[in-house]
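Note that this complex is displayed minus one protein chain, with the remaining chains in position.
Moving on, here comes chain A:
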Amino acid sequence: MEQVMANGVYLGSQYAMIALGLTLIFALMNVLNFAHGQMYVIGGFVTYTFYGQWGVPFVLALFMSCMTLAIIGALIERYLFAPVIKGSAREESTMLLAAGIAFLLDALILLIFGEKQRGVPKIVDGVFNWDFRLIMPYDRILICVLAILSIVAFIALMQYSKTGRALRALAQDRTAAQLMGVNVDRYSMIGFALGAMLAGLVGGLLVTITGVNLGMGGPTSIKAFMMVMIGGAGVISGAIWGGFILGFMEAFGLAYLSQYGDITYLLIFVSLMIFLAIRPQGLMGKPWG
């Protein structure tokens, strides 16, 4: 049980971080960013290039990953999403655009970084072993702590900074925020860049454990959507809850159901369907959206 709980916390913290960026972008712009997983993959590859290939210190490589994704996110918002949102009232337009960006990023990743699985040297060696009841490599513990600290820092930023207040105002009511003097265009771009930066941050952190490859983007996006649906689309606390719930469900399923074959995700999806039928707005979402 100790091992299962530890796995749940570890998986939950990384999943929550993945979901945070996605839900932030959804809250600000009502855009389902299908390319979020690909942004995560780019984050992993940037850290791989700087830390794994060029020997740059890990922290600096992580910073480069965040900056790269923030710039990519800002450019995507300014030159792709913003014009489409202004020119089309239909939500399908942004969804199709997001899907197109996902394919484009996949192609670019293949061209720039190749098709192979990539990994980086461990940032911390050794394994914590409590009498074989709880085994956890130190690098996982470190990444878990960093992920939780990042989540706390993000919440603090959203809660107490001027930017955070503007972003929250934008998410609550775009028109009202504009009337109150919030520069909507500017903060939309900042919000999208921040969401993309979170994808870059988690990609950079997790490449030290899971490695990275071209094909990880799509499945990562799907998991992120599941977490957002569980917690409530567009709600920051919902994304965190969704991440930890999915992490614990996965850890329990793999520990106790594996002898029945690979039914963990089957049960997770069935549970999600039933849950959404009862509470379509998710745990923390409002009934009206």
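In the analysis below, contacts are C-beta pairs under 8 Å (C-beta built on N, C-alpha and C of every residue); 3 or more make two chains touch, one makes a residue touch a chain; residues count from 1.
Convention: contacts and distances are computed from a predicted model.
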{"item": "UniProt protein name of the chain not shown, from \"3-isopropylmalate dehydratase\", \"Branched-chain amino acid transporter periplasmic binding protein\", \"Hydrogenase maturation factor\" or \"Glutamate synthase [NADPH] putative GlxC chain\"", "value": "\"Branched-chain amino acid transporter periplasmic binding protein\""}
{"item": "Residue in contact with the excluded chain [from A:101, A:214, A:228 or A:284]", "value": "A:214"}
{"item": "Where the missing chain touches chain A, by residue", "value": "3-4, 7, 10-11, 52, 106, 110, 114-122, 127, 129, 132, 135, 137, 140, 206, 209-211, 213-216, 218-220, 250-251, 254-255, 258-262, 265"}
